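Part of the complex only, each chain left as placed.
Naming follows writing order (A and B), and every chain is counted from residue 1.
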Amino acid sequence: MIHFQRPSKRNVNALRPVVISRHFTKHAEGSVLVEFGDTKVICTASIEDKVPGFLKGRGQGWLTAEYGMLPRSTNTRMDREAAKGKQSGRTQEIQRLIGRSLRAAFDLEAFGERTLHLDCDVIQADGGTRTAAITGSMVAAYDAFSMLVRQDKILNIPLKKFVAAISVGVYQGVPVLDLDYMEDSECDTDMNVVMTESGQFVEVQGTAEGATFDRPTMNRLLDLAHDGIVDLIALQKQVLDI
Amino acid sequence: MIHFQRPSKRNVNALRPVVISRHFTKHAEGSVLVEFGDTKVICTASIEDKVPGFLKGRGQGWLTAEYGMLPRSTNTRMDREAAKGKQSGRTQEIQRLIGRSLRAAFDLEAFGERTLHLDCDVIQADGGTRTAAITGSMVAAYDAFSMLVRQDKILNIPLKKFVAAISVGVYQGVPVLDLDYMEDSECDTDMNVVMTESGQFVEVQGTAEGATFDRPTMNRLLDLAHDGIVDLIALQKQVLDI
C-alpha cells in the first residue's frame, strides 16, 4: 500500500474543499451554491402555499426534490432531458433520494399546508453530485424555513435533525472518502451515506460496480462516511451561524 | 419485548415459504415463478443475439432487466404504466437494481455478443417484490445460459457467483427478516441486501422511512440478511439440481 495515491493526492479520509454559499440567486426563499471541489450544485428551496392532492386538508406540509444536470456540466455533453422529453432512471433515483433524505431532516407536520420544493441543478460535475445536493439542500431548506419564521407564518423552523451526505468507495482496493470523478469512474464499490447530526443513518446505498465487497470493507466505509458527515454538518451550521 | 409478534407470527429471522418453479411459461429460454409467501413474480430470461450499440463489436455480452407490476397485483388497483405512458421512478429504480445485481452474477465477457433480457413481472404483491425478482431471475438466467450450452453456442455457463436478495427492516423497533406487506408498510427502516454465495455484498440499500437507524441496528440487519440469503442460494441450487 506504500505506493497508493489518490489522483487528488488527498488522504483516504480527506474531504475535498467544501464551500457552501448562501443567497446565491435572488428569487428563491433559500438558495445555495454548494461546491465539493470541482463539483458545483445550485440548490434552491421554494415555498409553495399548497400541498399535493393526497395531503389536502390534513394540515401538514410536504417536501419534494428535483435534480438535473446542465448538458455540459459533464466532460462530454449529455442530451438535455427536457429536449428528450423524459428524465433518466438515474435522475429519478437521485431526486427520490434527495427528497427522502430531507424529509428525515424536517418535521412535515409542523409547517402547515405548504410544499417545500428543492431544486438541485448541477452546473459542474466532478463526482458526488447527489451527496453535494443533499448537503446543500439542507442549508437552502433551513434558509427557506427561516424566512417563514421571520414572516410569522410558522413559529419555529420545523427541524428534526441536520442531515448531510457523502460518498465513500473502494478505489484501487483502498476505502476512501468523497470520491471525485477520476476515482468514481474506476472504483470497485461506491456507497452513498446520508446521516444525521446524531450519527443515525438515513440512507445507505452501497453498490458493487466492479468487485463485490465484504463486511469489514463495509464497516471501514461507514466509519469514513461517519467522520466526513460530522465535518459537513459542522460546516452547515457554521455557514448558518448557529 | 415479550409481547412482540410479527403479523405473520414468524420468528424475526424466518423467511416466508419460498418456492421457485422453473419452466413456468413455455416460450422463454428461462422462466421462473418465484414465490416469497404471497408475493409472486414471473421472471423470464430471454436471449437475443445482439448487443446495444455502445457494445457492438467488442465481443462481449450484455444483461439488462425490466420490472413491472400487474395493475391489480396490489391491494388497490394501480394505474397501468403502459397506459400512463411512463414508468414510475420506483419502477426504474427497481429494474436498475435487478440489472446491476445479476450483472454481478455472470461474466458478461463470456457469452458472446448476446443480450440477456430479464423480465420480472409481479402478479401478486405482498412485500419484497424486488428481492424475490432478483432471487428468481438468478435461476431464470441460469436456465437460459444452460440452454445456450446445450445448443453448443457457449462452452460453459458464464457464472461468477450465485446471488440472491432479501429485505430486512425494523418493525416495531425489532430487526426482522423478509418483511411482508403488513410489516413493510409500517416499518421504520427498510433495507434490501443483495449478496453472493461467498457472502460478499453486491448491493446494500437501507432507507429510514420513519425513524433513522443506528450502527448496531445496521449490523443486526446485515446479519439477518446474510443468513436469509445463504438459505435462498441453497434453495436456488437445489431447484437447479446443482
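In the analysis below, contacts are C-beta pairs under 8 Å (C-beta built on N, C-alpha and C of every residue); 3 or more make two chains touch, one makes a residue touch a chain.
Note that the structure is a prediction, hence the values are computed from the model and not measured.
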Total copies in the full complex, given that 2 are placed here | 6
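Convention: only the chains that are shown with their structure count from here on.
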Calculate how many whole Å lie between the centre of chain A and the centre of chain B, each centre taken as the average of the chain's C-alpha atoms.
-> 28
Any idea which chain B residues touch chain A in the complex?
-> 86, 89-90, 92-93, 95-96, 100, 104, 161, 191, 196, 199-209, 212-215, 218, 222
